[in-house]
Structures are given as C-alpha cells and as structure tokens.
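The other protein chains are all here in position, but one chain of the complex has been omitted.
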Amino acid sequence: MPAPELKIQKWFNTNEELTLAKLRGKVVVIEAFQMLCPGCVMHGLPLAKKIHASFPQDKVAVLGLHTVFEHHDAMTPVSLAAFLHEYRINFPVGVDQPGTGPMPKTMASYRMRGTPSLILIDKSGELRVNHFGDVSELFLGAEIATLLGETHVQPNSDTSEDDVSAVCDETGCTV
Amino acid sequence: MPAPELKIQKWFNTNEELTLAKLRGKVVVIEAFQMLCPGCVMHGLPLAKKIHASFPQDKVAVLGLHTVFEHHDAMTPVSLAAFLHEYRINFPVGVDQPGTGPMPKTMASYRMRGTPSLILIDKSGELRVNHFGDVSELFLGAEIATLLGETHVQPNSDTSEDDVSAVCDETGCTV
Amino acid sequence: MPAPELKIQKWFNTNEELTLAKLRGKVVVIEAFQMLCPGCVMHGLPLAKKIHASFPQDKVAVLGLHTVFEHHDAMTPVSLAAFLHEYRINFPVGVDQPGTGPMPKTMASYRMRGTPSLILIDKSGELRVNHFGDVSELFLGAEIATLLGETHVQPNSDTSEDDVSAVCDETGCTV
Partner (left out) sequence: MPAPELKIQKWFNTNEELTLAKLRGKVVVIEAFQMLCPGCVMHGLPLAKKIHASFPQDKVAVLGLHTVFEHHDAMTPVSLAAFLHEYRINFPVGVDQPGTGPMPKTMASYRMRGTPSLILIDKSGELRVNHFGDVSELFLGAEIATLLGETHVQPNSDTSEDDVSAVCDETGCTV
C-alpha cells in the first residue's frame, strides 16, 4: 500500500515544506504524537530521537507528526513550539491538518489507532509498518536495516518490476 | 523561617481556596513545576504522586504549584488542565500569580532556583526544605517522617483558626 | 518482639564479630540476600547500599546477611567474597550459619519468607519490620526516620544514659 501523502498545517525545525514524494529514496520514519500524551513523551519521542541520532540522515528521514485528536485548545502550535524547544527535538515536525471530526487528516488517512504511532515507509514510498504504542528497539532497528537493504527501483523507467508508479497519489504521482 | 503564604491565581482539583494557614497541623509538600519542564514530568511529579499515595492525607498535604517563568503563552491554565488530566495528577494544583517580571509571585517569595522544586513545610508552618532538582526518595521519606514525628504545639490563641497573623513572623509569637 | 541474635559463620568487610547486642542504641537494617538471587542483585542490595550511603553510620547500621537456602555449592564464601568485591558492597556482611535443613539458622529464627528480605530493628533491639521482596524507598526512608526519632530507653539503668556497654556482650546478659 502506498503511504498517503502528508497533510501539514505548519512545519517546525525545517525551512522547506516536506512531502513524502520529496523523500522518495530514503527510508522514512514518522513518529505521530501529541505533546500531552505521556506514552509519547516517555517512549515514542525518545525512541524517535535515538533513531535520528543513530542512522545517517541522508538514508533515514525521521519526521514528527503532531496528531492532536483531543484537548485541541491545549496543544496549539504555540504550545508545541515551546514543547519542542524544552524537549530538544531537532528533527522536522509537522502539525497535522484539522479534519472534519476530532481526528486530523493525515492521522485519519493512515487509520492510526492513537498516539504514539510509529510509521515506516520504504524507499519506494510504500507503507510498511504502522505500529501503535510501545515498540521494541531491537525490532525497530531490524526493520529499518531491512528497509535500508532493499533496492530502490526508480520509477519512470519504461518497465519496472515493482511498478513503483503505483506509489503516486491521486493528484498525479511524482518522484 | 515561616513559609510565605501561597499566592494563587487559580486552583485545580479542589473546590476550596487552599492556604498554608488552613493546612496548619499537617506536613505540607509543595511540588513546584512547569508542565513543559522535562525534569518535572520525568522526576518531580511522579515523586509527588508517590508521596500523595504513600502518606495519609489527613497528615501530609501534597500540593502542586505551577510556577511558569518562561514560555508563558505555551503553558496557560487551559493547557495545564489538559496536562493534569492526561498525567492523572489528582492532588490540588495552584497556578502561581504572575509577578512583575517573568517569575511568578510565590516562586519569587520562596527564592526558588527553578523547576522542579520541592518544598517541605512543617506542622507549625515553618519552611524546612527548599530543594531544587532531583531528590532522593529515601531522603524525602525520611524528611517527611521526621516532620510527622514532631509535636505540633497548638497556639493558645483565642483567635480564629484562619487568622494567619497568628502564624507569626520574626517579631514574636507563633504556633 | 526482640530481634533474635545473629548466628554468623563468617564475616566480610569487618574486623570484629558483630552482634545485635553490640549495636543496641542504633537502628539496624539487615538486608538478607543470596548472591545468585536476581531480585537481591537488582533491587535489594542497591537499596541497602543507598541506605548505607544516606544515613549517618553512627546512628544507622546496615548489615548484609547471606542466607543461602538453595544451590549451596554454588554460593560458598569463596564465591561470595568475589561477589562483594565486584558489586562494591562495603558494609559488613555475615554468612548465616547452616541449619539442619536447607534454611540457615538466622533466616529460620526470623521466619523469613525468602530473599531479598529487609529487616528493621529499633534502638532497643525490637524487631520492627520484616519485609519480603521489593520495598518502596519512600516507605523505607520514612520507617528509618521514625525509628531514629524514637527515644532509646536504656534497660536496667541506674547507670548513665550513654553507657551502652550495659547492653551486653556475647557472654550473656542484656536487655
């Protein structure tokens, strides 16, 4: 299944608008969190920081995704900015766009079960892991290395074994 | 030194306005924190929760004090309410009144060095411990038990219980 | 209940034969352990080390008691000596005397349920806490401080308050 494109209201810790399309060719790790979710603060975000510090950034992109689905007034971008500063989170963090219900758009498109959720996307843009709650470091290290070891077949080739053009979304595909 | 009276803008988890004067006769533990301070979230508040759960509440009163001295816009009472709910903090928490500078009033009157700070006040209203940063559980358990073991000499005052002037300062008197 | 006297086969980390009688006037903390018991290594002994480091040694005596009741061949005094060295345990440790069954003598006289067990004895030699398994630091700190706060009423004394020699030696006597 192709990973749905991110729908971001505002970015922190990056000067450019990031998209999964732009990150094609890298393994992408998305840590979906809420700043007032204890499990995110205790486990999810520290793990994301370790991944960010442990793998080469030109091969593994770590992104935070602020997926607020409760207490919206308490977790505004103003509060998030201070949170990222105090917890020394340096990788890019995008604020998920509000949806029609309490759940924001990207969170809904990935059918996440809650926060923290950890998403792994392979070099070709396929969604490979969609994990809710605590996750073993050993398992995660193994998963990332497995995805790193895979060959990224470039699309646009007239023929491709894996038909990666499938990765593109409804607007038109990219890469 | 008599513990300076609390100057509170708004209380959570209690229906009454708490004062140190009203708590005379109990050992009082004050955990001063900011909701976006990692050391408070990781160490200070969990310790306060343990104290609240371990000692009889008619003998040891545990209070939180939200002493925001940075990122004021990020840690409003609206955000604090959600924080207390998510972290399941059930003891009374007061929001320290804004001062003229960045430091709020009660924090300034105790000359706290930062957050988390842990304050112990004895049954007679004297400030006995004013600790900044991590604190040993063993030490803290011992301190609280020591204060619990002390006799609280009731003032012979014919005046009212709430007459905090009764608590006294260096000029004389006291409990 | 008076704490039963220790029955020790061999001492480590002390040049003298320790007895509870000699320690009268101090609060005594006994950590009963087996060197191959995971709960002792992970929780019991680290806690005993903290107590040893946190309280004044002229008021609180911390003792280890090696109460082997299984795998006797694997936990001989030769192995224990290396264990104490590697784990940097500096307080006195006595090896409990073998009993007629698998359980050694002191362990049996205290009716301990297993290891780790933590024993608190007050200044007068009374057994006050006999705890099996994990124990809260907060609780333990409070217990020790409570015992420290108690007055030590000297037995039989027409003699001076401080004449603890009255408390007796191995030849007989005491409280």
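Note that the chains take the letters A, B and C in the order they are written out, and that residue 1 is the start of every chain.
Heads up, the rule we're going with is that a contact is a pair of C-beta atoms (placed from the backbone, for glycine too) under 8 Å apart; a residue touches a chain by one contact, two chains touch by 3 or more.
Worth saying up front: this structure is predicted, and the values here are computed from it rather than measured.
Asker: In the complete complex, the chain left out here touches which of the visible ones?
Answerer: Displayed chains contacted by the hidden chain, ordered by label: A, C.
Asker: Would you indicate which residue among C:12, C:55, C:69 or C:83 is in contact with the undisplayed chain?
Answerer: Considering the complete complex, C:83 is the one touching the chain left out.
Asker: Quick one: say which of C:75, C:112 or C:129 touches the chain that got left out.
Answerer: Answer from the full complex: C:75 touches the omitted chain.
Asker: Just the residue numbers, please: which parts of chain C touch the chain that's not shown?
Answerer: The list for chain C reads 36-38, 41-42, 70-71, 73-75, 78-79, 81-83, 85-87.
Asker: Identify the residues of chain A touching the omitted chain, counting contacts across the whole complex.
Answerer: 50-51, 54-55, 136-146, 148-149
We adopt the following convention: only the chains that are shown with their structure count from here on.
Asker: By the document's touch definition, which label belongs to this structure's chain graph: line, ring, star, complete, or other?
Answerer: Shape of the chain contacts: a line, open at both ends.
Asker: Could you find the chain whose CA centre sits the greatest distance from that of chain B?
Answerer: Relative to chain B, the chain with the farthest C-alpha centre is A.
Asker: Once you find the CA centre of chain A and the CA centre of chain C, what distance in Å lies between them?
Answerer: 55
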